[in-house]
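Here the complex is missing a single protein chain, while all its other protein chains stay put.
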Amino acid sequence: MTSVAIVYHSGFGHTKALAEAVASGVQAVPGVRASLIPVAEAEARAAELDAADALIFGSPTYMGSISAEFAAFKDWTSKRWMAGAWKNKLAAGFTSSAQWSGDKQNTLMQIMTLAMQHGMVWVGLGLPGGYSSSKGSIEDLNRVGASIGAMAQANGDQGVEGIAASDFRTFEALGRRVAEAASRWQSQPLAQAA
Amino acid sequence: MTSVAIVYHSGFGHTKALAEAVASGVQAVPGVRASLIPVAEAEARAAELDAADALIFGSPTYMGSISAEFAAFKDWTSKRWMAGAWKNKLAAGFTSSAQWSGDKQNTLMQIMTLAMQHGMVWVGLGLPGGYSSSKGSIEDLNRVGASIGAMAQANGDQGVEGIAASDFRTFEALGRRVAEAASRWQSQPLAQAA
Amino acid sequence: MTSVAIVYHSGFGHTKALAEAVASGVQAVPGVRASLIPVAEAEARAAELDAADALIFGSPTYMGSISAEFAAFKDWTSKRWMAGAWKNKLAAGFTSSAQWSGDKQNTLMQIMTLAMQHGMVWVGLGLPGGYSSSKGSIEDLNRVGASIGAMAQANGDQGVEGIAASDFRTFEALGRRVAEAASRWQSQPLAQAA
Partner (left out) sequence: MTSVAIVYHSGFGHTKALAEAVASGVQAVPGVRASLIPVAEAEARAAELDAADALIFGSPTYMGSISAEFAAFKDWTSKRWMAGAWKNKLAAGFTSSAQWSGDKQNTLMQIMTLAMQHGMVWVGLGLPGGYSSSKGSIEDLNRVGASIGAMAQANGDQGVEGIAASDFRTFEALGRRVAEAASRWQSQPLAQAA
């Protein structure tokens, strides 16, 4: 059984709903199990994180970067780094904010950098996004046009209902992609480079 | 007279049209003059660049970063760097691509990094962007939701006519902002820190 | 009187010592006053931040980005953003970590992005750094080779005594540069672009 853990912080429910979409994408792949871990539970559930084949990290974008709650999780992971516990696992990331660009790429770069410090291998979104006028509708997968990870947009005065159906499908696609990659990458350890 | 030079590369005309919008914003400020300099003319017009109070850099986003033509200009600027010719001038940047996010932030970070290597002072877009459902229309200034500089979106199969009127107004606002900042910053040299 | 506030988080004392070096650089400029504000005091001292002509932000680099404590400050600034309280102020940043590169650039990009969201104007380090073998000594200003802001390096098992004298002088130079820029930029408000 391949396992994928989705570690996320959600301030107002958007990121939680998106994390659930990622999980349902993961579970759509035969032989792969998803677990959802709010950052507040990460320390208590460290063994689950250490046992996972892939970790998918999610944070809202607040003032152009990861939330303070996600940052507290990030700092805590230095203990896992000391132990080399996540080396060579797969990693991926997602975020949401109220604007189209909204500096969400900065958030994903931080998450990717965290994964790189841990020696993980990064799986991006892998979807081209709509770019022609015939395709550029709200129904497109990856309508925001992200590459490093998944991005959702919801207006600042709306709750989860403000997230487009296509964004949920995009996040499911990320979960499916990471699950397939984790199956392929399997469990044989990569020899330590050194 | 305060002068602002806009140095840009345009592959298919979008960035040229947007550079012209920036220039018209600059010229809307009394006492400030704009000059448009395609990157292919930068070497020949180096004296204009050296004499300007502010430089605004523009490049399309190709495969997630500045175009090769803009990169050639960037590399050429090492000669201006050696001479310290642009130290303490103001700088700003803009880009466009076919998608909402489309890694345009990466392009602006490169342009900002170039300006920082030259010891310039960076003026961002300074517009909050639409983030509520009442405001989130195509008519909003900064509808893409950028902060470091100005971003435009036009579908991949459209020419200049695919750029929204609000994007043109956003780029004019960037020009106006830099022109006002340049007037304020004026010409007295900042003492060298060292 | 021009005022510069230095807002910082320090986990083990390095960033505090570096913040003090920045402050002494600020105070070396006639007519400019520095105040040091640990992030834990930022909310209580919000009026000081709002009144400052320039804000210099400092955070250690933990796991490749700003610390959780600095991120909590960042998230809190959304209230100042709503009020447009810091628009057009000058901004700058600094960080330290145990390695030469150590993803410190990622930390400075986050801090710069925060400043851009607030509509501030960014002042980089403005020092070329040593790059030739004759100059490449521990005595060089900007020996780490940073551009966006100031970077210090101290070995992971050393306290403040592990920071090189040249790093302290580099951080003083950043303070001096921002103080000079704030004097020049003065207090006249930039017209709102919109």
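As written, the chains take the letters A, B and C, and residue 1 is the first residue of each chain.
By our rule, a residue touches a chain if its C-beta (ideal position, glycine included) is under 8 Å from a C-beta of that chain, and two chains touch if they have at least 3 such contacts.
Here the structure is a predicted model, which means the values were calculated and not measured.
Here the missing chain is touched by one residue of A:98, A:127, A:144 or A:163, and it is A:127. Summary of contacts with the chain left out: across B:103, B:140, B:167 or B:180, the touching residue is B:103. Of the listed residues B:75, B:139 or B:157, the one in contact with the hidden chain in the full complex is B:75. Per the touch definition above, the residue from C:11, C:38 or C:162 contacting the chain not shown is C:162. Interface residues of chain B with the unshown chain, by the touch rule above, are 62-68, 70-72, 74-75, 77-78, 81, 103, 106, 109-110, 113-114, 116-117. Along chain C, the points of touch with the absent chain fall at residues 64, 97-106, 129-134, 136, 143-148, 151, 153, 155-158, 162. As for the chain not pictured, it touches chain A at residues 81, 87-88, 109, 112-113, 115-117, 119-128, 141, 147-148, 173-174, 176-177, 180-181, 184-186, 188, 190-191, 193-194.
Going forward, only the chains that are shown with their structure count from here on.
Measuring from the averaged C-alpha position of chain B to that of chain C gives a distance of 25 Å.
Chain centres here are Cα averages; for chain A and chain C they lie 30 Å apart. In chain B, the residues that touch at least two other chains are 147-148.
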